[in-house]
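The complex appears here minus one protein chain, its other protein chains still in place.
Up next is chain A:
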Amino acid sequence: MTAPGTEVVRARGISKSFGGAVALRDVSLDLIPGEVHALMGMNGAGKSTLVRILSGAQNADDGVLEIGGTAAGPMTARKARKLGIATVPQRRELVMTLTVAENIMLGDLPTRTSLVRWNLIGKLARQALRDLGIDVDVNALAGDLTVAEQTMVEVAREVRRGGRVLILDEPTACLGAEAAAQIHALVRRLCESGVAVVFISHHISEVLALADRITVLRDGRVVWSGLAKETDETDLVRSMVGRDVVSTRPSRKSDKSVTGLKIESLADGRFIENLTVEVRKGEVVAVLGPAGDAQSRLFDLLSGRRRPERGHLEVAGKRIPFGKVARSLDSGLRCVTGDRRRLGLIPELTVDENLMLARDRLDRRRLHRRDRLARRAAPLRDDYRVVTLSPNPPVGLLSGGNQQKVLLAKWLGTEPVACLLEDPTNGVDIAAMADIHTLVDALATNGVAVLLASSDADEVMRLADRVVVVRDGRAIAEYDIDRITRDELVAVALGGAIS
C-alpha cells in the first residue's frame, strides 16, 4: 500500500514525561521505506524513549502515530510487531539462560503437533545467523556470549522475524570496527529491500556514512532534521550539544619510568595466549582487538573474578595473586567493566548509592546516612556531569550514557594506582566522550597507570601512548602511538599487513 518514497511511519507531536520530568516534547518523525533514518542527540535527549514509543514498549502522553497510512491508536509491543516494526532495544533483551538458537526462535518456536522441533530450531537459527555472516555457536547459552555477540544475535533475531521497520538502538555501541561494519552492511542490504531502518548512534562519522536522513534531539525536542548530505560533523555537534566540542590529545611529559601495572605471560585457554603488557605510571597503554577478543577477557582476570591458567600480575611493583577481588582492590588496581548492566551497576539502587558503592567499602565505612551520602557523592556527580531528571533516581532509570558516567565515577573516584578501562565511552554522547577522555588524560597526568581495553581504534588514537594489537588471543603488534596513523592501525587491527 505504501508507495516508495511515502512514509511507512508518521509520528506527529509525540510528548512523554516521567513524573514531572519531560523526556519528549512535540516530536515528529517520518520513516520512509528504503531509508536509514538516524537519531542523534546527547545522553538523555530522548532517543530511546522515542523508539520505545514507536515499538509499543511505552505509551506517549500525547501525539499521533500513523503506520502505513492509518492511525495506529494506542500501541502495544504485540501490535507493533504485527504492524511490522522490529526493534533491537538499547538494553539487550536476550534470555540469558536459554541457548542462542532458542533466543533467536523465541515466540516463534517451530512445533509439530505442539511438540517443539529441536533440530529445526537449530537449523533455522543457524540459517538466520549465517545470512548475516555471524559466527556464533547456536548451542551456546546467551549469557556466555560477549556483549558484541549478544548484539549480533539480537539483530539476527529481529531480522529473521522480518518487518517493514527495523529499529536499532545503539547497535554498534559496544562493537569493534569489524562487527560494526557487518551491521552496516546488513543495514544497507535491508534498506535496498525496502525496509525503513531507524539507527541510533553516537558516532558521527558512522552516521554520516550510513544515514540518508538525520533527526537530532536535544532535551526532548527535535532541533534539526534533514538529509544527511546537507549537514556535516561540525553542524551536527552544534545542534546536538549546543556548542562546539573539542577533544584533543594533550602532550604528556611526565616521567614515565616507574612501572605501575605489569601483566606477564598471561594465558587463559584459547582467549589469551601469552600476553605481556607493561604500563608505566602516567602512561595510557591500549590493548586493541576485535570485540570479544583477548582485551575483553582482561576484566575478568584482573578484577579477580576469574583465575587464568598462567601468568603474573604486578601493581606498583607488588605481585598480586589472581582470583581474589579483595587483593586486587587493596593493591589500588581498579577495573572498570564494559558491561555495566551485568558487572558494573546495581540498577535498583540509587545513583548516589552506586557512586559510593566501592568508595565507602574501601574506606571501611560502617555507618551510613542518606543526606551525608548525597553530600559525599555530589562532587563525583559534578566532575562526571551525571544528569538526572529527579534528584536521586535508581540508576537503572538513567539514560545509557549517564549510567556509564556513574560507573566510571564509581571507580575512578577511589584514588586508583592503576586501572583497567574496558570500552570506557561505550554508549556516551560526544560531549560526555570528550569529558571522559579528559578525565582519563587527567588520570594519567596524576601518575595512574592506565590500561585501556578497547575495540575502537579512534578512541585508542585519542587516548593511548602505546598500543598493543591483539587478534585471536595473541598480541600481533605493538606501536608507540605517534609512530602510526589511524588508518594503519585499523588496517593492522583488521588483520592487514603487519609492517
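Everything that follows uses one rule, which is that a contact is a pair of C-beta atoms (placed from the backbone, for glycine too) under 8 Å apart; a residue touches a chain by one contact, two chains touch by 3 or more; residues count from 1.
Here, contacts and distances are computed from a predicted model.
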Which of "Phenylalanine--tRNA ligase alpha subunit", "Ribose ABC transporter permease", "Peroxidase" or "Cytochrome C oxidase subunit III" matches, in UniProt, the chain that is not displayed: "Ribose ABC transporter permease"
Hidden partner chain, touching residue among A:H184, A:R238, A:R305 or A:R474: A:R305
Candidates A:E314, A:E353 or A:D456 - the one touching the absent chain: A:E353
Residue among A:T76, A:S390 or A:T485 touching the omitted chain: A:S390
Identified contact with the non-displayed chain, of A:A21, A:L120, A:L208 or A:V223: A:A21
Selected from A:A11, A:V27 or A:L329 as touching the chain missing from the view: A:L329
Positions on chain A contacted by the hidden chain, ascending: 19-22, 219, 303-305, 325-326, 329, 335, 337, 342-349, 353, 357-358, 360-362, 365-370, 387, 389-391, 410
